[in-house]
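Missing here is one protein chain; the remaining ones are kept as they sit in the complex.
By written order: A and B. Residues from 1 in each chain.
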Amino acid sequence: MTDVTAQPEVTAQPVVLRVANISKEYQLGQGLFGRFGGAKKASLKALDGVDLELRRGEVLALVGESGSGKSTLAKILVGALKPTGGDIDEAELAAGAGRLERSRHVQMVFQDPYSSLNPRISVGSMLAGLLRLHRVVPNGEVRAESIRLLNRVGLQEDVLHAYPSQFSGGQRQRLAIARALAVRPDVLVADEPVSALDVSVQATILELFRSLQDELGLSILFIAHNLAVVQHLSQRVAVMYLGRIVEVADTADIFSNPRHPYTRALIDSIPRMSADSVTDQFEVEGEPPSPINVPSGCRFHPRCPVAIDRCRTEDPGLSPVGPGHASACLLAEELPLYRGVPALKEEQ
Amino acid sequence: MTTTPAPTLAPIETGRRAVRSRSLRPWYRNGSLVAGIVVVGALILVAVFAPLLTPYSPVAQNLEESLQGPSAAHWLGTDQFGRDVLTRLIWSTRVDLRIGFLAVLIPFVVGSVLGGLAGYFGGWLDVVVMRLVDIFFAFPFYVMVIALVFVLGAGETSIYLAIATVSWVSYAKIVRGEVLVAKQQDYVMAARLGGFSHLRVLARHIGPNVLSQAIIYAMSDIVQDIMAIVTLGYLGLGIAPPTAEWGSMIAGGQEFITTQWQQATIPGLAVVITSLGLSWLGDGLSDLLSPDRRK
Partner (left out) sequence: MTDAPLLSVRNLSLGVQRKGRPTTLIVDDISFDVAEGERFGIVGESGSGKSLTLRAIANLLPAGVKVLSGSIQYRGQDLQAMPAKSRLRLAGQEIAMIFQEPMTALNPVMRVGEQIAESPRRHLGLSKAAAMDLAIDMMRKTGIPDPAHRAQAYPHELSGGLRQRIMIAMALSCSPKLLLCDEPTTALDVTVQHQVLRLLEQLCEDTRTALVFVTHDLGVVNQTCRELGVMYAGEIVERGRVKDVFADPRHPYTKGLLDSAPDFDQPDRELVAIPGFAPNLADRPDGCPFQPRCAFAVEHCATTRPRLERVLPGREAACFETGRIFEGATA
């Protein structure tokens, strides 16, 4: 794997979370999926060599479809899952840190607001439990700190004695964020936190994330499938396909100058709201394949409209194509030439 | 762009107004629950105040007055030893209720703990516990209980041991199933990520969510246990005479079914009423504790 960090740094911010060559493989029982001949055992490679860096104070978006491995990566980053290979380097964490310390470093916000809060624990108990466990503040100040947390996410003191079932989806996400913030983490991993919310409510939660980033200097790994949301909130974007990162760049850069066919296909498939936007019509065939059957060579080649012979045999890694911009495509340099009608651009 | 006046940014989607009130339906509107509380409550009161309610002794024999029919002095007559039937009926409420509740406690605790640990940790622990459950589940309840009591000798302790040995498996199965489902919920992962230990997560976070089903089951289990105690008493394997107990009263009154039928049937009626009350309580609790579930 090419070391992405060897390029000139675009920002001077320190790295708070780095993973190198992460892989996650599941061994499957015989005869469980499809037909097998003989004693061949199938394995599911959810992640196959992922390098990623999160810098302090930035929002890095992780984008991908089914089978991309983004949720698996998220779980590995928070420590809920152990990788089968590779290293996790949490720069601000001492080596051999225990579970408590890890949980103070990285916290998570989940997708489903209806299953991420314990229905039998009141809001106040939930926050107090965490504050006490980690001794964030002295016992006497637990209540005050809980109220402060609630205010931070836009809720009032009177929700302390309430239970999750009394709240709407948007409010529950706020509670989930308050819970994540209780331990004062450095990194927040948000797994599709607004996907289950109504459009008008999404805006409020997105603004909340933005304000947390600005005011607390929080580093956020934001997993999403809605590219409009990603464009709005993140500074950098990493695109995943079938267990690998296929492109990573600054947000403005990746959307105006994508250098991987899959990224282009994603951008072109965004349903647009503007009446007169035109797109490249960079179409892909078929569906994201299952991680059990990873294609040979470049994993995207069966669906790629510009694939050449080499793509069937060579498995490209991430290579730099510009400042802070890397792509895993053999044709990354020539890709802009395939552009049809250019996408609507903002005035410079 | 349009020149509409910019709206003021009012407080968004937050605050007091939005917090909905908790309960869906007040408990006192729950018919089963109310009926159950009334009946069981009455029984408990009867049991507690037994000495105050009965002028006679439940055990002292008074042979001159034996086998009398219902009268002003003895509302339900007397048995073959001259003891007031009503007094014995009331006093045996103490015995049967007490043993019923206590007999459920041990299997509830043991079964729930084993089931919870098996469901949460999985692996070999799960395999071992489930195989034990399979073994014990294979035996019919009554056969095992009677056999065990026979072997251990009649008496209260034997009853507890026998019932516990057989009925813990149901709790284990129920709680294990609930834990397996609860484990999938994000809030469990969130608790682990929050730094809580496995045991704390199991006890404090998963526990309250899974025990309601076990509690509801326990209600019907009490009914089953009381039936078992009564049966044992009837078979002469239960509480030793002369203690008043519904089962032994039924057994004793059998002979006199043609002349003093109330001696055998009224205790039977008491058992029925108790079971009914507990069932209603169980149904009511089921509505209360898990209103979103289909029964």
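In this section, a residue touches a chain if its C-beta (ideal position, glycine included) is under 8 Å from a C-beta of that chain, and two chains touch if they have at least 3 such contacts.
Worth saying up front: this structure is predicted, and the values here are computed from it rather than measured.
Contact with the undisplayed chain is limited, among A:R132, A:H161 or A:R272, to A:R272. Here one chain is not drawn; of A:P119, A:P288 or A:G322, the residue touching it is A:P288.
When the missing chain is restored to the complex, the residue among A:R148, A:R184 or A:H225 that touches it is A:H225.
In the full complex, subunit A touches the omitted chain through residues 65-66, 168, 198-204, 206-207, 225-229, 231-232, 252, 255, 265-266, 268-275, 277, 283-284, 286-288, 344, 346.
To be clear about the criterion, only the chains that are shown with their structure count from here on.
With centres defined as mean CA coordinates, subunit B is found 49 Å away from subunit A. The touching residues of subunit B, when paired with subunit A in their complex, are 11-16, 18-22, 185-187, 189-197, 204-205, 208-209. Looking at the complex, you find that subunit A touches subunit B at residues 78-80, 99-100, 102-104, 107-108, 110-112, 115-121, 129-130, 133-134, 154-156, 158-159, 162-163, 165-168, 170-171, 174, 176, 179, 183, 201, 204.
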